[in-house]
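I have placed the structure first, in the form of structure tokens, so that the comments after it can refer back to it.
What you see is the complex with one protein chain gone and the rest in place.
Read from first to last, the chains carry the letters A, B and C; within each, the first residue is number 1.
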Amino acid sequence: MIKFSNVSVDYPYSEGLTDVNVEFKDKEFTLVLGPTGSGKSTLLRLIYMDIYPSSGRVDVQKWSSKKITARKIKKLRRNIGIVFQDFRLIENLSVFENVALPLIINGYSRKYIKRKVEAILDEIGLLDSIRQKAGTLSKGEEQRVAIARAVVKNPFVILADEPTGNLDPDSSITVFNLLRKINKLGTAVIMATHDYLLIKDAPNRKILMDNGKILKKQEIEKNA
Amino acid sequence: MIKFSNVSVDYPYSEGLTDVNVEFKDKEFTLVLGPTGSGKSTLLRLIYMDIYPSSGRVDVQKWSSKKITARKIKKLRRNIGIVFQDFRLIENLSVFENVALPLIINGYSRKYIKRKVEAILDEIGLLDSIRQKAGTLSKGEEQRVAIARAVVKNPFVILADEPTGNLDPDSSITVFNLLRKINKLGTAVIMATHDYLLIKDAPNRKILMDNGKILKKQEIEKNA
Amino acid sequence: MRSFYILKQAIYNIWSARIPVIIAIITIGISLSVLVGISEIAYKVYSTVEDIRKEFEIDIFLKPETSSFQREIIERKLNNIHQIKSYKFISKEDAAQIFFEEFGENIFDILTDNPLPSSYKIKLYGEMTHVEIVDNVANRINKINGIDEIKYHNDLLTLMEKYFLIIMIIGGSIIFVLLLAMNIFIRNTIKLSVYSRRRQIFILQLLGSGKIFLKSPFIIEGLFEGLIGGLFAATILYFLHNIANETAIYLFNYNLKNVDYLWSISIAVGGIIGVFASSTSVNKFIRIFAKNDY
Partner (left out) sequence: MRSFYILKQAIYNIWSARIPVIIAIITIGISLSVLVGISEIAYKVYSTVEDIRKEFEIDIFLKPETSSFQREIIERKLNNIHQIKSYKFISKEDAAQIFFEEFGENIFDILTDNPLPSSYKIKLYGEMTHVEIVDNVANRINKINGIDEIKYHNDLLTLMEKYFLIIMIIGGSIIFVLLLAMNIFIRNTIKLSVYSRRRQIFILQLLGSGKIFLKSPFIIEGLFEGLIGGLFAATILYFLHNIANETAIYLFNYNLKNVDYLWSISIAVGGIIGVFASSTSVNKFIRIFAKNDY
């Protein structure tokens, strides 16, 4: 379970987050919506403890932002799958190596890694590019590799920051369906997105952000 | 005028481009569509001579890929506005400096630069962040800065590679309208995009790519 | 798989940055050769001086008529001088024997009587071999009855005292500066090599990789650079030693001792410094990166 309690993040030029209270339950699929600069990425970064709240606290499973140590952040991150908004692939490694990295870090066997990575690349349609260097991929391919890297390690939660921004509608649906499938198998998903067309009819929980705040149900209806 | 004549680009793991013939007229607004990995960015990179064709030739105004020199590439690029798919801002410079760079390179006066940059940032809604370091922006803000940087120098053509991938629908429309407005003033625009919702009703010329080829009218209709 | 990846990554790092790596190796090699070379020279000077000190002796020649009773008194008095470490009696006959061995002539062939006096060879404690102390001891010995003459090479001591300290200070400060400089050079090279891969380190941290996983490729790289740099230094030293040796033979007809152990010293020092410099610089950067979002 992930819980934000009165979380604020101060940024020098903009709102950041202001007094956010929100909970993400285990196995839940949550969509985070909101205009650019509304604080979606900030929200996600707080979960993997890339930044700390200026006030308030973030609890992720047994870890709390109040008293986490570098050693524990390491453990936390091994249990979270992250699709960064800018992908953050290692350009001079191959697609295979990029996707295998979290498994290598977690210390899996070679055989297991090979099987697992090939399976996920197949599913996401990149098996042909398995030996290609990540630095030479098209943006959409990069994005899919980033997604594969996030889901390959069976995390308890996947944070997907705009995972379809560089994908054509067909690929977007593939990715969205993949995330939903993984979610059905018991992994929580928190996905920030602008792709209203993609999620229009999705039955999942939706959170709407604006200006560093999470809008309440009634506010959303008023805005709509 | 930009003209591709029998252009092919060979890549080790994928199609690249195969025998592309296409023309972009001055002052024309062209939308380049196609699934991820179909060669849209490759097409654009050929125009600003970031890569050269493996065979065939690309002519951009008076410059030809066959015999261009490093010195002339410099001149060519000063006359093209590029929105890179991954933005390519300089992280440790401020928003102002990033947008001002092309004008500084082109040798404009300080006063002119200030006026021009502030005007474009205002239009795109980022005047508040003018002193913020580009590295701390949200992705959508980064994307808008990249767009501002491309349009600020009054180029003869703007190449916009997926310029709305990280923008919410409202901002996307703002950007699209901005590009159309600039186009009306006489600048050609070539925009690669996946955002079918955004361009659905646009009256502009559309090019559809797949697997390194430009599909012909009849093929499109067949596919649809 | 983890160690496989680490090794592969290290090899890849080294290969993809071959030019900086070669530069680092040359840097390490040159610095190390100068460092080890100067240390070696300083050590040679030091040990020569210590040898001279250790073999410093005061010779006391007894008057010809000294009886064995008087000798006992003399020895008791020598025992009372606490700067004296040991003394050895050399009888007239011993002296003749030594003379014979050194000059190859039997003294008795020329003279009917043995003209050599009996004597004591006195050794002082190492730390007592300073001009003033020695003079002082000599004075006290001189007051003993039955002593004819005292001989010692105070001029050599004076010389040593005058120059030794200066040489040691200069040599020491050169070594110190070089140690500092080399440390800076190596750390500089490795730091900037780490720095240029900061994005990768940062991403690995976001994926939850531990310090060992992050640091190992760089430490292997540092070890590699240090070892090869050490080998390079040893090669340079080998040639320098050969030149020095031939010069010495030419000038003084003196053959320098074998210095094969410099090979192992250079390589070992190189390896240690490589690992040390790389691990500390990576540490520092990891901490810095952790604070910024690259």
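Keep this in mind: contacts are C-beta pairs under 8 Å (C-beta built on N, C-alpha and C of every residue); 3 or more make two chains touch, one makes a residue touch a chain.
A quick note: this is a predicted structure, and the numbers were derived from the prediction, not measured.
Residue-wise, the contact with the chain that is not shown comes from B:Ile82, picked out of B:Leu33, B:Ile82, B:Ile124 or B:Leu208. Among the residues C:Lys191, C:Lys215 or C:His241, only C:Lys191 touches the chain that is left out of the figure. Set against the missing chain, the residues B:Leu43, B:Val58, B:Ile113 or B:Leu137 yield one that touches it, B:Ile113. On the side of chain B, the interface with the absent chain consists of residues 48, 50-51, 70, 73-80, 82, 84, 88-90, 92, 97, 101-110, 113, 149, using the contact rule stated above.
Just so it is clear, only the chains that are shown with their structure count from here on.
The chain with its CA mean position farthest from that of chain B is C. Chain B and chain C have CA centres that are 67 Å apart.
Under the contact definition stated at the top, the residues of chain C that touch 2 or more other chains are 293.
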